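With one protein chain withheld, the remaining protein chains of the complex are depicted in position.
Now for chain A:
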Amino acid sequence: MQSANMLLRKIVRCSVLPFAAQHGMKKDLFPLSRTLSLSLCLKQEKSCEPSEKLDLDEWKKVMKSGLQEEVSETVSEPKELSSLAAARETLEMWRLAGRAVPENISEEQLKTFTECPSKSAKKKYLKYLHLKELQKKNDKRKMDEKRKRRLEAQDQASKTDETKKNSFVCMWSSTMDKAYNWRAAQSMIFGQPLVFDMSYEKEMSVREVANTVRQIVLSESCNRRSVDPFHIHFCNFKDDSLYHREFIKQYREAWGKLLITVTDQCYTEIFPKDKLIYLTADSPKVMKTFDHDKIYIVGSMVDRSIKTGVSLARAKRLGLESAALPLEKYLLWSTGAKNLTLDQMMHILLTLKDTADWKKALEFVPKRKYCGFVNKPVKELKKTLDLINTLKLGKGREVQKQFAKSYPKKHKLKQK
């Protein structure tokens, strides 16, 4: 559009085809003309052109010139707006001002927006919607490109027209599904139970519940695909809870056909207490080995605001044993909270179950959270870490001297 404008302007400026530009060509060149006042300003530009003098307030005339036309359009609208409509208007203005605001917003989202308790909550919610929208757009674009490429490839293939011969009928995915389901069904009879504790709804916001369910869906799918799946139990699961509604949103009709056990009973009612181990990052006990006779419990909770001790409190209340993953022992931790997502937990537990190899299992901890695996004994590493810390803080002259002695030339230290 802009380049079309430029082109047109050049043509006008050359004034070879002024008449054509104004009458005949205009329509063709501006099929989507978004500014009503364009023709007007073009005329003005032309009139002041030869003198080449600069009218600094001319933009105001241009801006106001569109007014008459637009006013006639808006006159019919009622002056007072309902609160939702007003919110929509505000959003539109924010979008024009270049803030992170979604282009399209549904009535439901708009309602959630108006119900946000504070300005910053509103801002955050809008940014979330904005990013979601961007992602959707990107996905759609990629899909379209893919489809285009596939069509082209098909075109080419149909030209050569060569039928492949193969002894298998091509129906990979459904065959695989059958095999997976067979395994999952077996796990329901013979498999080691793994419990998801669904009693955290009160502790979470709506978005956190949605995230939790999404993570559980991922965990369930990777469990189904594994060689020796767990028998998944959803305990303390209330019908028509927020969890339930989110699960139906994610799984749709597949929700009824999942090969897992869903119950509103507590795990202590189903399993003997001495076999249960509650996995929580707050636990003082560290897990040493994966025990194939125990039943591990994972709290279905996404905890964005770091509420310490919530799941440990559950274990304490019921008198259950608890354990944390030995993250410190095997990983040189750098940043981030020690609580992992549910699907990461599932990956780790599955790997442990199959291989009993901590190093392999802890590969599933996100890379950004640790610097590397511990290869030396922990004590030695701690010493070096302490040394680094004291040097950083700039105190402990003696340590500096010691350090300088043992590493004389390699490291130059800044002496204050």
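Keep this in mind: a contact is a pair of C-beta atoms (placed from the backbone, for glycine too) under 8 Å apart; a residue touches a chain by one contact, two chains touch by 3 or more; residues count from 1.
Everything that follows uses one rule, which is that contacts and distances are computed from a predicted model.
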The complex's invisible chain, by UniProt name, from "Electron transfer flavoprotein subunit beta", "Light-independent protochlorophyllide reductase subunit B", "2-oxoisovalerate dehydrogenase subunit alpha" or "Mitochondrial ribonuclease P catalytic subunit": "Mitochondrial ribonuclease P catalytic subunit"
Touch with the omitted chain, as defined above, among A:Cys222, A:Val262 or A:Val310: A:Val310
Hidden partner chain, touching residue among A:Val62, A:Leu242 or A:Val374: A:Val62
Given A:Leu96, A:Ile189 or A:Val227, the one touching the chain that is not displayed: A:Leu96
Absent-chain interface as seen on chain A, which is shown: 2, 5-6, 9, 34-35, 37-38, 40-42, 44-45, 52, 54-60, 62-64, 66-67, 70-71, 74, 86, 89-90, 93-94, 96-98, 119, 284, 308-310, 312-314, 316-317
